[in-house]
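Omission of a single protein chain aside, the complex is shown with its protein chains in their original locations.
Moving on to subunit A:
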Amino acid sequence: MMQQLAGYAPTPMQARMENHGRTMLKVAMASGQDLYARTGSMVSYEGFIQYEPNPPAVRQIASQWVTGEGAPIMKCSGDGLLYLADYGADVVVINLNNDSISVNGTNVLAFDAHLQWGVEKVKGMAKFAGQGLWNVEIAGTGWVAITSRGTPLVVDCGRGEDETYVDPDALLAWSPNLKVKGKRSFKASSLVGRGSGEAYQMAFSGQGIVVVQPSEDSSDRLRVRG
């Protein structure tokens, strides 16, 4: 029995964060190197790791995000190995090297606590995208893990003369230096119930990248569960 299962044993860590399979994130924790992770994303850990939901630092930075039940982020500290997952979504590990990236709030899985980060509401989007679209802008040098329902796709913006339009439900992340605006592709005919199904898009212009997922499922599963 063990022989068949042995293939799924964790491999030795070579870096701060690694994928285990495509849907699980493995983080090497050490004291002094705290991590922020989505509340509820922990599936397993080895060693001595402590979790602090809704820590004061987060409350300060993400005060806007806090909508009564607290920011959906916990602080993890300690020594050991931490495994995180988000309901089988693909995990993409990014090692920021003095870069910055803006990630849709529901798609943040974990990031190093020493990174600079901030939460902002995407302008113009709150009006039409149900709960509003929050994004977390992360910058500095360190590790970030984001989730994606399906294999993500990265597109260069500003390659052509036109803007890039993205379905907000499929949007994962983008370069913060891009200009963002909402776009409604309403037409008169849409109002009588005959829309193309694509009523709102976000338009990106400038030089940078946009990351999308092949699914329009943007529901926040970790939060739905409560």
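FYI, a contact is a pair of C-beta atoms (placed from the backbone, for glycine too) under 8 Å apart; a residue touches a chain by one contact, two chains touch by 3 or more; residues count from 1.
We take it that contacts and distances are computed from a predicted model.
One chain of the assembly is not displayed; among "ATP synthase subunit a", "Methylenetetrahydrofolate reductase", "ABC transporter ATP-binding protein" or "Stress response protein SCP2", its UniProt protein name is "Stress response protein SCP2". Screening A:V58, A:I101, A:V119 or A:L178 against the full complex identifies A:I101 as the residue touching the chain left out. Note on the undisplayed chain: of the listed residues A:H20, A:R59, A:K181 or A:R221, the one touching it is A:H20.
Touching the omitted chain from subunit A are residues 6-12, 14-15, 17-22, 90, 92-99, 101, 149-156, 159-160, 162-167, 170, 185, 187, 189-190, 194-198, 201, 209-217.
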